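What you see is the complex with one protein chain gone and the rest in place.
So, subunit A:
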């Protein structure tokens, strides 16, 4: 009884789509007999429209699950655009392209913003893959559950207390909530006594939609890494526009962002209003000055910007205009760079700065840079070896180049 209920709960999450998938697994089929027949949401055609070939999306039967008002916001022009989009997607689907079977409201909106057909197709394929991934994850979960339950049943029964996971155990279970309260306590402590760091969220207009959503993700990773660090920063998001995509994406993943007790600081003000100009240091990869060591009197600024497509020295321009000091990380001094840009992601920056703050040890702090960007031999060790290197950086780099040319030749 218990088994079938668990199975059903997950299935109801999946909707009716999972049926076709689960049919392939007779072992789990037992769990889920009462399921409705599989159906696609938006391209069920009423019989009548086939005869006349009258493609009228306003008939409610065609696109059941699309909430036109929510997507368009009551705008006439967007509505006609949306109808065109639906037609286009339908055509793509029926000619065998890989299209997701269900789209959420924000996904519709992002599709509407794309200007070219090829970019829409790319996005649809991406959404399709995500959907498949989710379906597969749920199927796998069901399988594992069935396996586990089977195992428990086959276990030799003993007449005294059972030990193990989900059974009796010597230790208290530590819930996520308890861990959260510990982390939040640390953050509150940092607000009182810790170091400040500023995140400049004013680059929204310079990023594409994809970059904006990547940026929101990086901000989330950064924030969550910081709270688990043993000596966290007091992060202050400045220049925040609450309507921007970045901040919306961030507040979607942190729903309690506006709670008064939640340790998350953000402000509309510029960093110049918060701190005196002399104290500020803008961290940007485009300048020439290198950061020697962490100065506890300074307040460092990190630009919340992702530049995947075109690299413009925006943060440099900003620092120049506001006449504040600028610095970059001493990457060349401590590391042998292999490939990739020397721009780091926002969460990597926080990781580096947080470790650097503890004891000013660059070698330890720069270990957060991904290994693929560095030369293989002694990737993080240059600081230790100093001048007595057995293998010079130049030789490694030459080896790497030779190998990559060789690889290219093999490929051709």
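As a working rule, contacts are C-beta pairs under 8 Å (C-beta built on N, C-alpha and C of every residue); 3 or more make two chains touch, one makes a residue touch a chain; residues count from 1.
Keep in mind that, in the parts below, contacts and distances are computed from a predicted model.
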item	value
Undepicted complex member, UniProt protein name, chosen from "AP complex subunit beta", "PRORP domain-containing protein", "Protein FYV10" or "Trafficking protein particle complex subunit"	"PRORP domain-containing protein"
Residue of A:163, A:185, A:209 or A:262 touching the missing chain in the full complex	A:163
Contact with the hidden chain (one of A:70, A:182 or A:317)	A:317
Touch list for subunit A against the chain that is not drawn	20-21, 23-24, 40, 43, 45, 50-55, 57, 80, 83-84, 87-88, 90-91, 93-96, 98, 117, 132, 136, 147, 151, 163-165, 286-288, 312-314, 316-318, 320-321
